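The structure appears below as C-alpha coordinates.
One protein chain omitted, others in place.
To keep things simple, chains are lettered A and B as they appear, and every chain counts its residues starting from 1.
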Amino acid sequence: MAGQSDPHLSLFSPSEVEFVAEDEIVEIVPNIRMEALNMICGDFGPFFPQIPSKVPLWLAVALKRRGKCTIRAPEWMTVERLTQVLDAERESPREFQPLPFHYIEISKLLFDHARDDITDAYLVRSLIEDIRDVRFHKVESGLETISGRTHAVKLKNLSAMEVNIVRPFMVRTLQAFYKHDSPQMIQQADNTGSRSTPVTDRGPRRDLRRR
Amino acid sequence: MSSWEDEDSAAASAAATTDVELLKRAWRNEKAAPEILHFDSALVSRAREQIQLLEETLDDFTDNGVDDLVVSLYQMDLDRTLFLLRSYLRLRLQKIEKYMAHIANSDDLLSRLSQQEQRFAKSCKEIMEKHLEQSVLSKLPYGYDSVTRQSLSSTEDDMVPEPQLDTFVFCKTKSDVGAFQLDDIGEEVVDLVADDLYVLRYKSIKGLVEAGRIDLI
Partner (left out) sequence: MRNVTPLPVVAPQTKHAPMILTLLCSPAYQSESTKFFPRDDTKFPFPPPPAPLVRPIPLDKRPPRAICRPCRSQAPSSDRSGPVLERRSVEQVARGGGRAGGRGSRMYARRASQLLKELDACEPGQLVVFNSDVFDQVIRECGEHNAQFQALIRKMVEQNLDIETTRNEDHYGAAIHHLSLLRNKRCLMAYMYNRAETIRSFRWKIGPVLPHEIQEKLNFSEKEYFRSHSTAIKSYISEMDIDLTVDMVPPKDPYIQVRVLEDIGEVSLGDHSVSLTKNSLHFLRRTDAEQFISQGLMEEFLE
(Lines give C-alpha, C1' and ligand atoms only; values in the text may rest on other atoms or scores of the structure.)
Protein backbone atom coordinates (compact mmCIF):
# COMPACT_ATOMS: atom_id res chain seq x y z
CA MET A 1 0.00 0.00 0.00
CA ALA A 2 2.70 2.41 1.01
CA GLY A 3 4.66 1.26 -1.99
CA GLN A 4 1.92 2.49 -4.23
CA SER A 5 1.34 5.71 -2.42
CA ASP A 6 4.99 6.61 -2.41
CA PRO A 7 5.68 8.06 -5.83
CA HIS A 8 9.34 7.53 -5.29
CA LEU A 9 9.04 3.79 -5.47
CA SER A 10 7.35 3.52 -8.82
CA LEU A 11 10.04 5.40 -10.62
CA PHE A 12 9.48 4.76 -14.26
CA SER A 13 6.13 4.59 -15.96
CA PRO A 14 5.68 1.71 -18.41
CA SER A 15 5.82 4.20 -21.26
CA GLU A 16 9.12 5.53 -19.96
CA VAL A 17 10.58 2.04 -19.81
CA GLU A 18 9.40 1.57 -23.37
CA PHE A 19 10.95 4.89 -24.36
CA VAL A 20 14.31 3.68 -23.12
CA ALA A 21 13.90 0.36 -24.91
CA GLU A 22 13.24 2.15 -28.19
CA ASP A 23 16.91 3.07 -28.33
CA GLU A 24 17.95 -0.57 -28.62
CA ILE A 25 19.50 -1.34 -31.97
CA VAL A 26 17.72 -3.64 -34.43
CA GLU A 27 18.29 -4.60 -38.03
CA ILE A 28 16.02 -3.46 -40.82
CA VAL A 29 15.87 -4.19 -44.53
CA PRO A 30 14.79 -0.99 -46.27
CA ASN A 31 12.87 -1.02 -49.54
CA ILE A 32 13.86 2.53 -50.40
CA ARG A 33 16.96 4.58 -50.94
CA MET A 34 17.58 7.22 -48.35
CA GLU A 35 20.53 9.39 -47.43
CA ALA A 36 22.30 8.92 -44.13
CA LEU A 37 20.49 10.35 -41.13
CA ASN A 38 22.76 12.40 -38.90
CA MET A 39 20.66 12.58 -35.81
CA ILE A 40 21.25 13.79 -32.27
CA CYS A 41 21.07 10.21 -31.08
CA GLY A 42 23.58 8.99 -33.67
CA ASP A 43 24.29 8.54 -37.36
CA PHE A 44 22.40 5.92 -39.33
CA GLY A 45 22.32 4.84 -42.96
CA PRO A 46 22.70 5.56 -45.80
CA PHE A 47 19.97 3.14 -46.75
CA PHE A 48 19.68 1.07 -49.90
CA PRO A 49 16.90 -1.30 -50.92
CA GLN A 50 17.45 -4.84 -49.68
CA ILE A 51 20.66 -3.94 -47.86
CA PRO A 52 20.30 -4.58 -44.12
CA SER A 53 21.06 -1.68 -41.84
CA LYS A 54 21.17 -1.14 -38.09
CA VAL A 55 18.96 1.50 -36.51
CA PRO A 56 17.34 2.19 -33.15
CA LEU A 57 14.05 0.44 -32.61
CA TRP A 58 12.02 3.67 -32.70
CA LEU A 59 13.42 4.48 -36.12
CA ALA A 60 12.80 0.95 -37.33
CA VAL A 61 9.18 1.11 -36.18
CA ALA A 62 8.69 4.53 -37.76
CA LEU A 63 10.00 3.29 -41.11
CA LYS A 64 7.97 0.12 -40.83
CA ARG A 65 4.78 2.05 -40.11
CA ARG A 66 5.42 4.09 -43.23
CA GLY A 67 5.93 0.93 -45.24
CA LYS A 68 9.59 1.63 -45.94
CA CYS A 69 11.22 -1.45 -44.49
CA THR A 70 10.89 -4.82 -42.91
CA ILE A 71 12.36 -5.40 -39.47
CA ARG A 72 14.51 -8.44 -38.89
CA ALA A 73 13.35 -10.06 -35.71
CA PRO A 74 16.30 -10.29 -33.31
CA GLU A 75 18.09 -13.59 -33.20
CA TRP A 76 16.69 -14.44 -29.80
CA MET A 77 13.10 -13.99 -30.98
CA THR A 78 12.89 -17.35 -32.69
CA VAL A 79 10.92 -20.39 -31.63
CA GLU A 80 14.08 -22.43 -31.33
CA ARG A 81 15.99 -20.02 -29.11
CA LEU A 82 13.01 -19.16 -26.96
CA THR A 83 12.18 -22.83 -26.42
CA GLN A 84 15.71 -23.33 -25.16
CA VAL A 85 15.42 -20.33 -22.89
CA LEU A 86 12.08 -21.48 -21.51
CA ASP A 87 13.42 -24.96 -20.76
CA ALA A 88 16.50 -23.54 -19.09
CA GLU A 89 14.33 -21.08 -17.17
CA ARG A 90 12.27 -23.96 -15.81
CA GLU A 91 15.27 -26.12 -14.99
CA SER A 92 17.10 -23.52 -12.94
CA PRO A 93 14.77 -22.24 -10.26
CA ARG A 94 17.36 -19.91 -8.78
CA GLU A 95 18.64 -18.01 -11.77
CA PHE A 96 17.43 -16.09 -14.76
CA GLN A 97 18.52 -16.89 -18.29
CA PRO A 98 20.31 -14.14 -20.17
CA LEU A 99 17.88 -12.25 -22.36
CA PRO A 100 18.17 -8.70 -23.61
CA PHE A 101 17.54 -6.20 -20.81
CA HIS A 102 14.50 -4.93 -22.70
CA TYR A 103 13.21 -8.23 -24.08
CA ILE A 104 9.63 -7.58 -22.97
CA GLU A 105 9.38 -4.11 -24.49
CA ILE A 106 11.23 -5.03 -27.68
CA SER A 107 8.98 -7.99 -28.33
CA LYS A 108 5.88 -5.95 -27.52
CA LEU A 109 6.84 -3.18 -29.94
CA LEU A 110 7.63 -5.69 -32.66
CA PHE A 111 4.37 -7.55 -32.12
CA ASP A 112 2.47 -4.27 -32.27
CA HIS A 113 4.12 -2.88 -35.37
CA ALA A 114 5.95 -5.59 -37.25
CA ARG A 115 4.01 -8.74 -36.61
CA ASP A 116 4.31 -9.88 -40.21
CA ASP A 117 8.09 -9.78 -39.96
CA ILE A 118 8.23 -12.34 -37.18
CA THR A 119 8.28 -15.99 -38.18
CA ASP A 120 5.77 -18.03 -36.19
CA ALA A 121 4.68 -14.84 -34.47
CA TYR A 122 1.93 -16.55 -32.52
CA LEU A 123 4.21 -19.21 -31.09
CA VAL A 124 6.98 -16.71 -30.39
CA ARG A 125 4.56 -14.55 -28.50
CA SER A 126 3.24 -17.33 -26.33
CA LEU A 127 6.78 -18.53 -25.61
CA ILE A 128 7.73 -15.05 -24.43
CA GLU A 129 4.66 -14.92 -22.24
CA ASP A 130 5.55 -18.29 -20.73
CA ILE A 131 9.09 -17.15 -20.09
CA ARG A 132 7.77 -14.03 -18.40
CA ASP A 133 5.50 -16.07 -16.17
CA VAL A 134 8.23 -18.48 -15.13
CA ARG A 135 10.55 -15.60 -14.38
CA PHE A 136 7.96 -13.70 -12.37
CA HIS A 137 7.28 -16.78 -10.35
CA LYS A 138 10.98 -16.99 -9.60
CA VAL A 139 11.05 -13.36 -8.55
CA GLU A 140 8.16 -14.00 -6.20
CA SER A 141 9.73 -17.02 -4.56
CA GLY A 142 13.00 -15.13 -4.42
CA LEU A 143 11.32 -12.40 -2.43
CA GLU A 144 10.37 -14.94 0.18
CA THR A 145 14.01 -15.60 0.90
CA ILE A 146 14.70 -12.01 1.90
CA SER A 147 15.40 -11.80 5.60
CA GLY A 148 16.90 -9.47 8.12
CA ARG A 149 20.34 -10.47 6.98
CA THR A 150 19.73 -9.40 3.42
CA HIS A 151 21.78 -6.30 2.87
CA ALA A 152 22.16 -6.75 -0.86
CA VAL A 153 20.32 -8.64 -3.55
CA LYS A 154 21.86 -9.75 -6.79
CA LEU A 155 19.45 -10.22 -9.65
CA LYS A 156 21.60 -11.33 -12.54
CA ASN A 157 19.77 -11.04 -15.86
CA LEU A 158 16.58 -9.54 -14.50
CA SER A 159 15.09 -7.34 -17.21
CA ALA A 160 14.03 -3.70 -17.17
CA MET A 161 10.29 -4.26 -17.05
CA GLU A 162 10.71 -6.96 -14.41
CA VAL A 163 12.76 -4.55 -12.32
CA ASN A 164 10.07 -1.94 -12.64
CA ILE A 165 7.34 -4.27 -11.50
CA VAL A 166 9.19 -5.85 -8.61
CA ARG A 167 10.73 -2.60 -7.38
CA PRO A 168 8.05 -1.29 -5.01
CA PHE A 169 7.67 -4.57 -3.19
CA MET A 170 11.34 -5.39 -3.13
CA VAL A 171 12.36 -1.99 -1.81
CA ARG A 172 9.72 -2.00 0.87
CA THR A 173 10.60 -5.47 2.04
CA LEU A 174 14.32 -4.79 2.23
CA GLN A 175 13.65 -1.50 3.93
CA ALA A 176 11.46 -3.06 6.57
CA PHE A 177 13.99 -5.75 7.41
CA TYR A 178 16.84 -3.29 7.37
CA LYS A 179 15.02 -0.95 9.70
CA HIS A 180 14.18 -3.57 12.28
CA ASP A 181 17.61 -5.11 12.06
CA SER A 182 19.76 -2.03 12.29
CA PRO A 183 22.25 -2.01 15.16
CA GLN A 184 20.97 1.36 16.24
CA MET A 185 17.52 0.00 16.88
CA ILE A 186 18.91 -2.88 18.84
CA GLN A 187 21.04 -0.52 20.85
CA GLN A 188 18.10 1.70 21.64
CA ALA A 189 16.12 -1.28 22.77
CA ASP A 190 18.97 -2.18 25.12
CA ASN A 191 19.03 1.27 26.59
CA THR A 192 15.41 1.28 27.46
CA GLY A 193 15.76 -2.19 28.87
CA SER A 194 18.39 -1.30 31.41
CA ARG A 195 17.39 2.30 32.04
CA SER A 196 20.89 2.87 33.20
CA THR A 197 21.48 6.00 31.20
CA PRO A 198 19.78 8.93 32.83
CA VAL A 199 18.72 11.55 30.36
CA THR A 200 20.30 14.72 31.53
CA ASP A 201 20.24 18.06 29.89
CA ARG A 202 17.36 18.61 27.56
CA GLY A 203 18.22 22.07 26.57
CA PRO A 204 15.92 25.00 26.46
CA ARG A 205 13.71 24.37 29.43
CA ARG A 206 14.49 27.88 30.46
CA ASP A 207 12.71 29.19 27.41
CA LEU A 208 9.59 27.35 28.28
CA ARG A 209 9.70 28.53 31.85
CA ARG A 210 10.19 32.12 30.97
CA ARG A 211 6.62 33.10 30.54
CA MET B 1 25.44 -18.42 -24.55
CA SER B 2 24.68 -15.49 -26.68
CA SER B 3 25.98 -13.36 -29.41
CA TRP B 4 23.31 -10.73 -28.85
CA GLU B 5 24.90 -9.80 -25.55
CA ASP B 6 28.15 -8.94 -27.30
CA GLU B 7 26.25 -7.01 -29.90
CA ASP B 8 24.33 -5.23 -27.22
CA SER B 9 27.34 -4.17 -25.25
CA ALA B 10 29.19 -3.15 -28.39
CA ALA B 11 26.24 -1.02 -29.43
CA ALA B 12 25.91 0.33 -25.93
CA SER B 13 29.53 1.41 -25.71
CA ALA B 14 29.31 3.08 -29.09
CA ALA B 15 26.10 4.81 -28.10
CA ALA B 16 27.52 5.85 -24.74
CA THR B 17 29.53 8.46 -26.52
CA THR B 18 26.49 10.42 -27.65
CA ASP B 19 25.16 13.18 -25.46
CA VAL B 20 21.70 11.69 -25.68
CA GLU B 21 23.00 8.56 -24.07
CA LEU B 22 24.70 10.58 -21.34
CA LEU B 23 21.57 12.60 -20.80
CA LYS B 24 19.53 9.44 -20.56
CA ARG B 25 21.91 8.12 -17.94
CA ALA B 26 21.68 11.37 -15.97
CA TRP B 27 17.88 11.21 -16.25
CA ARG B 28 17.73 7.63 -15.02
CA ASN B 29 20.14 8.23 -12.17
CA GLU B 30 18.24 11.33 -11.14
CA LYS B 31 14.98 9.44 -11.21
CA ALA B 32 16.27 6.57 -9.13
CA ALA B 33 18.41 8.44 -6.60
CA PRO B 34 16.62 9.57 -3.46
CA GLU B 35 18.63 12.80 -3.24
CA ILE B 36 19.39 15.48 -5.79
CA LEU B 37 22.50 14.75 -7.87
CA HIS B 38 25.02 17.09 -9.45
CA PHE B 39 23.69 19.14 -12.32
CA ASP B 40 25.74 18.46 -15.43
CA SER B 41 25.62 21.92 -16.96
CA ALA B 42 28.12 21.13 -19.71
CA LEU B 43 26.04 18.19 -20.86
CA VAL B 44 22.82 20.15 -20.72
CA SER B 45 24.21 23.02 -22.76
CA ARG B 46 25.65 20.62 -25.35
CA ALA B 47 22.26 18.93 -25.65
CA ARG B 48 20.57 22.29 -26.02
CA GLU B 49 22.95 23.32 -28.78
CA GLN B 50 22.22 20.16 -30.71
CA ILE B 51 18.50 20.65 -30.25
CA GLN B 52 18.74 24.19 -31.54
CA LEU B 53 20.83 23.11 -34.49
CA LEU B 54 18.33 20.44 -35.46
CA GLU B 55 15.44 22.86 -35.08
CA GLU B 56 17.15 25.18 -37.53
CA THR B 57 17.89 22.31 -39.89
CA LEU B 58 14.25 21.26 -39.80
CA ASP B 59 13.20 24.79 -40.72
CA ASP B 60 15.57 24.68 -43.67
CA PHE B 61 14.18 21.29 -44.68
CA THR B 62 10.67 22.62 -44.84
CA ASP B 63 11.83 25.61 -46.87
CA ASN B 64 13.76 23.43 -49.27
CA GLY B 65 10.98 20.92 -49.71
CA VAL B 66 12.88 17.96 -48.28
CA ASP B 67 10.94 14.70 -48.29
CA ASP B 68 8.23 14.46 -45.61
CA LEU B 69 9.56 11.09 -44.56
CA VAL B 70 12.99 12.42 -43.73
CA VAL B 71 11.52 15.43 -41.98
CA SER B 72 9.28 13.29 -39.81
CA LEU B 73 12.19 11.06 -38.81
CA TYR B 74 14.33 14.01 -37.77
CA GLN B 75 11.31 15.44 -35.98
CA MET B 76 11.07 12.26 -33.93
CA ASP B 77 14.75 12.46 -33.06
CA LEU B 78 14.18 16.03 -31.93
CA ASP B 79 11.06 15.13 -29.94
CA ARG B 80 12.87 12.34 -28.14
CA THR B 81 15.80 14.54 -27.17
CA LEU B 82 13.52 17.36 -26.08
CA PHE B 83 11.48 15.01 -23.95
CA LEU B 84 14.58 13.70 -22.26
CA LEU B 85 15.90 17.18 -21.54
CA ARG B 86 12.60 18.53 -20.30
CA SER B 87 11.91 15.48 -18.20
CA TYR B 88 15.38 15.69 -16.67
CA LEU B 89 15.01 19.36 -15.76
CA ARG B 90 11.47 18.83 -14.50
CA LEU B 91 12.52 15.89 -12.41
CA ARG B 92 15.10 18.01 -10.69
CA LEU B 93 12.63 20.81 -10.05
CA GLN B 94 10.23 18.34 -8.50
CA LYS B 95 12.97 16.94 -6.31
CA ILE B 96 13.85 20.45 -5.23
CA GLU B 97 10.18 21.10 -4.48
CA LYS B 98 10.06 17.99 -2.36
CA TYR B 99 13.14 18.73 -0.26
CA MET B 100 13.23 22.51 -0.59
CA ALA B 101 14.09 23.37 2.99
CA HIS B 102 16.64 20.61 3.32
CA ILE B 103 18.35 21.70 0.10
CA ALA B 104 18.13 25.43 0.67
CA ASN B 105 19.75 25.04 4.10
CA SER B 106 22.78 23.16 2.88
CA ASP B 107 25.64 24.66 0.90
CA ASP B 108 26.73 21.23 -0.23
CA LEU B 109 23.34 20.47 -1.71
CA LEU B 110 22.97 23.93 -3.19
CA SER B 111 26.28 23.51 -4.97
CA ARG B 112 24.81 20.57 -6.89
CA LEU B 113 22.19 22.85 -8.42
CA SER B 114 22.39 25.11 -11.43
CA GLN B 115 22.13 28.81 -10.67
CA GLN B 116 18.57 28.89 -11.89
CA GLU B 117 17.75 25.89 -9.71
CA GLN B 118 19.35 27.56 -6.71
CA ARG B 119 17.13 30.57 -7.15
CA PHE B 120 14.14 28.30 -7.57
CA ALA B 121 14.99 26.37 -4.40
CA LYS B 122 15.23 29.55 -2.38
CA SER B 123 11.98 31.03 -3.56
CA CYS B 124 10.27 27.67 -3.21
CA LYS B 125 11.28 27.54 0.42
CA GLU B 126 10.27 31.11 1.13
CA ILE B 127 6.87 30.63 -0.45
CA MET B 128 6.24 27.45 1.51
CA GLU B 129 7.35 29.04 4.76
CA LYS B 130 5.11 31.97 4.22
CA HIS B 131 2.18 29.65 3.57
CA LEU B 132 2.83 27.56 6.69
CA GLU B 133 3.46 30.69 8.69
CA GLN B 134 0.19 32.36 7.86
CA SER B 135 -1.99 29.29 7.97
CA VAL B 136 -0.55 27.42 10.99
CA LEU B 137 2.47 28.81 12.78
CA SER B 138 1.24 32.33 13.43
CA LYS B 139 -1.73 30.80 15.23
CA LEU B 140 0.33 28.64 17.57
CA PRO B 141 1.58 29.69 21.00
CA TYR B 142 5.02 31.08 21.58
CA GLY B 143 7.60 28.32 21.64
CA TYR B 144 5.72 26.20 19.16
CA ASP B 145 5.84 28.53 16.18
CA SER B 146 9.02 27.46 14.46
CA VAL B 147 8.79 26.03 10.98
CA THR B 148 11.82 23.79 11.36
CA ARG B 149 11.47 22.69 14.98
CA GLN B 150 8.60 21.17 16.84
CA SER B 151 9.12 23.41 19.83
CA LEU B 152 11.78 25.27 21.72
CA SER B 153 12.68 22.03 23.42
CA SER B 154 13.92 20.58 20.14
CA THR B 155 17.66 20.83 20.06
CA GLU B 156 17.92 20.44 16.31
CA ASP B 157 15.75 20.84 13.23
CA ASP B 158 13.31 18.00 13.53
CA MET B 159 10.60 19.04 11.11
CA VAL B 160 12.54 19.31 7.86
CA PRO B 161 11.60 16.65 5.34
CA GLU B 162 14.69 15.12 3.88
CA PRO B 163 15.47 12.24 1.55
CA GLN B 164 16.00 8.80 2.93
CA LEU B 165 19.51 7.93 1.79
CA ASP B 166 19.22 4.51 3.31
CA THR B 167 16.68 3.44 0.78
CA PHE B 168 17.39 0.50 -1.50
CA VAL B 169 17.99 1.14 -5.19
CA PHE B 170 18.36 -1.03 -8.26
CA CYS B 171 21.64 -0.60 -10.02
CA LYS B 172 23.71 -2.01 -12.80
CA THR B 173 27.47 -2.19 -12.82
CA LYS B 174 29.27 -1.03 -15.92
CA SER B 175 32.55 -2.75 -15.21
CA ASP B 176 34.01 -4.88 -12.44
CA VAL B 177 34.10 -2.93 -9.22
CA GLY B 178 35.40 -5.84 -7.18
CA ALA B 179 34.82 -6.47 -3.50
CA PHE B 180 32.82 -3.53 -2.29
CA GLN B 181 32.12 -2.66 1.30
CA LEU B 182 28.51 -1.74 1.96
CA ASP B 183 28.74 -0.76 5.61
CA ASP B 184 31.22 1.10 7.77
CA ILE B 185 32.55 -1.88 9.63
CA GLY B 186 33.27 -4.28 6.80
CA GLU B 187 30.71 -6.90 7.70
CA GLU B 188 28.83 -6.49 4.46
CA VAL B 189 31.00 -6.97 1.41
CA VAL B 190 29.68 -7.63 -2.06
CA ASP B 191 31.64 -8.55 -5.13
CA LEU B 192 30.33 -6.24 -7.83
CA VAL B 193 30.82 -7.89 -11.21
CA ALA B 194 30.48 -6.09 -14.53
CA ASP B 195 27.03 -5.79 -16.06
CA ASP B 196 25.21 -7.35 -13.16
CA LEU B 197 22.11 -6.12 -11.46
CA TYR B 198 21.95 -5.47 -7.74
CA VAL B 199 19.62 -4.05 -5.16
CA LEU B 200 21.72 -2.12 -2.66
CA ARG B 201 21.38 0.69 -0.18
CA TYR B 202 21.80 3.97 -1.97
CA LYS B 203 23.98 5.36 0.78
CA SER B 204 26.61 2.71 0.31
CA ILE B 205 26.96 3.07 -3.46
CA LYS B 206 26.47 6.84 -3.63
CA GLY B 207 30.18 7.29 -4.39
CA LEU B 208 30.06 4.82 -7.27
CA VAL B 209 27.06 6.61 -8.75
CA GLU B 210 28.80 9.97 -8.53
CA ALA B 211 31.94 8.54 -10.10
CA GLY B 212 29.86 7.10 -12.93
CA ARG B 213 30.94 3.54 -12.20
CA ILE B 214 27.48 2.26 -11.58
CA ASP B 215 24.11 3.16 -13.09
CA LEU B 216 20.84 3.36 -11.23
CA ILE B 217 17.98 1.83 -13.11
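The working rule: a residue touches a chain if its C-beta (ideal position, glycine included) is under 8 Å from a C-beta of that chain, and two chains touch if they have at least 3 such contacts.
Just so it is clear, the model here is predicted, and its values are computed rather than measured.
In the complete complex, the residue from B:124, B:171 or B:217 that touches the missing chain is B:124.
Mapped onto subunit B, the interface with the missing chain covers residues 48, 72, 75-76, 79-80, 82-83, 85-87, 89-90, 93-94, 97-98, 116-117, 119-120, 123-124, 127-128, 130-132, 134-136, 139-141, 144, 150-151, 153-156, 158-166, 203. Subunit A residues in contact with the hidden partner, per the touch definition given at the top, are 1-2, 4-7, 13, 15-16, 18-19, 61-62, 65-66, 112-113, 115, 175, 178-179, 182, 184-185, 188-189, 192, 195, 198-200, 202, 204-205, 208-209, 211.
As a convention for this text, only the chains that are shown with their structure count from here on.
The touching residues of subunit B, counted against subunit A in their complex, run 1-5, 7-8, 11, 14-15, 18-21, 24, 28, 31-32, 34, 47, 50-51, 54, 69-70, 72-74, 76-78, 80-81, 83, 142-143, 151-153, 155, 166-170, 182-183, 188, 190, 196-201, 217. By the touch criterion given at the top, residues 8, 11-12, 19-20, 22-25, 34-35, 37, 39-42, 54, 58-59, 62-63, 66, 68, 74-76, 97-98, 100-101, 151-158, 160, 163, 167, 170-171, 174-175, 178, 202-205, 207-208, 211 of subunit A touch subunit B in their complex.
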